[in-house]
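Dropping the structure in here first, questions after.
Missing here is one protein chain; the remaining ones are kept as they sit in the complex.
Letters A, B and C mark the chains in the order given here, with residues in each chain numbered from 1 onward.
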Amino acid sequence: MKLLYFAWLRQKIGTAEETLDPPGSIATVAQLIDWLKTRGPNYVEALTNTKLVRVAVNREYVPYDHRLKPGDEVGLFPPVTGG
Amino acid sequence: MKLLYFAWLRQKIGTAEETLDPPGSIATVAQLIDWLKTRGPNYVEALTNTKLVRVAVNREYVPYDHRLKPGDEVGLFPPVTGG
Amino acid sequence: MIRVQREDFDPGQEIAALTRGRTDIGGVTSFIGLVRDMAGGDKIMSMTLEHYPGMTEQQLKAIEAEAKQRWPLDAVLIVHRYGELKPGDRIVLVVTASSHRDAAFDACRFLIDWLKTKAPFWKLEETSAGPRWVEAKDSDDQAAERWTKS
Partner (left out) sequence: MIRVQREDFDPGQEIAALTRGRTDIGGVTSFIGLVRDMAGGDKIMSMTLEHYPGMTEQQLKAIEAEAKQRWPLDAVLIVHRYGELKPGDRIVLVVTASSHRDAAFDACRFLIDWLKTKAPFWKLEETSAGPRWVEAKDSDDQAAERWTKS
């Protein structure tokens, strides 16, 4: 599974992109985020306030109960500020 | 008194501009228009439907009961269609 | 700023001139009105805009002042042409600049709505069915009317 981080999430986690293989028990976006937080304090700092974490799967916005599939591209980022 | 006519009012009356000296009894815009209609069938044709005749005195829109002063510039024209 | 002119204008240059050297403007809204090739089912060959010199400038300045009083605007530009135009030609440009995009949008729309019902211009169309004066639209009056409610 390919993970992409943007803006201050990227800065806090310390990488823009990584390929991870979450355990089979991780079915939803919410579970993925909880699992990521077990990977270190940098993930905890970036992902604790989920009100500020938006999720896109394969470049479309998804809710936290969205079910993940193998090979998904998952983007995690703060609320957008373009325009 | 300087009178200016525009668009189809100008075409129907047959002139763009004229200087006239209405009798002293002509006090308002409405009276001026009635008096103009005595000047010929071209004026009658141009001014009969007053729903289609807008009036400006000294380049500001005025209602028909506006009181005229000597030396006023009076513009008569159809509803505007700019923009 | 307002201008009434026979010549064409370059919207990009006009907008650039309005914001040049300014770093406090967040948003610029503009509207460009163009001559259409069809009206009421008839082909338009050309359109001649007549106006009331002197009154036009006075009315446009009043409309500009009204917009500046209603909204926090950093800059306003109205350019309106007269004379003979062809389909596709530019007729009018309205530009509003503000640090608030809602203000820029509202003011731009207000200006075009108001100038359509207040600026003394008249359009004579040369159509496939002969020449004719464009009639004022009720929808334009209604569009202008909405700004008097608040």
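Definition applied: contacts are C-beta pairs under 8 Å (C-beta built on N, C-alpha and C of every residue); 3 or more make two chains touch, one makes a residue touch a chain.
A quick note: this is a predicted structure, and the numbers were derived from the prediction, not measured.
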Visible contact partners (per top-of-document touch definition) of the missing chain: A, C
Contact partner of the left-out chain, one of C:1, C:32 or C:136: C:32
Given A:20, A:44 or A:80, the one touching the chain that is not displayed: A:80
Missing-chain contacts mapped onto chain A: 4, 6-8, 56, 59-61, 75, 77-83
Those residues of chain C which, in the complete complex, touch the missing chain: 10-16, 19, 21-38, 87-88, 99, 101-102, 104-105, 108-109, 112, 143
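Please note the rule applied: only the chains that are shown with their structure count from here on.
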For chain A paired with chain B, centre-to-centre distance based on mean C-alpha positions, whole Å: 73
Inter-chain centre distance, chain B versus chain C - centres from mean C-alpha coordinates, in Å: 26
Rounded Å distance, chain A centre to chain C centre (Cα mean): 49
Residue numbers of chain A (touch at least two other chains): none
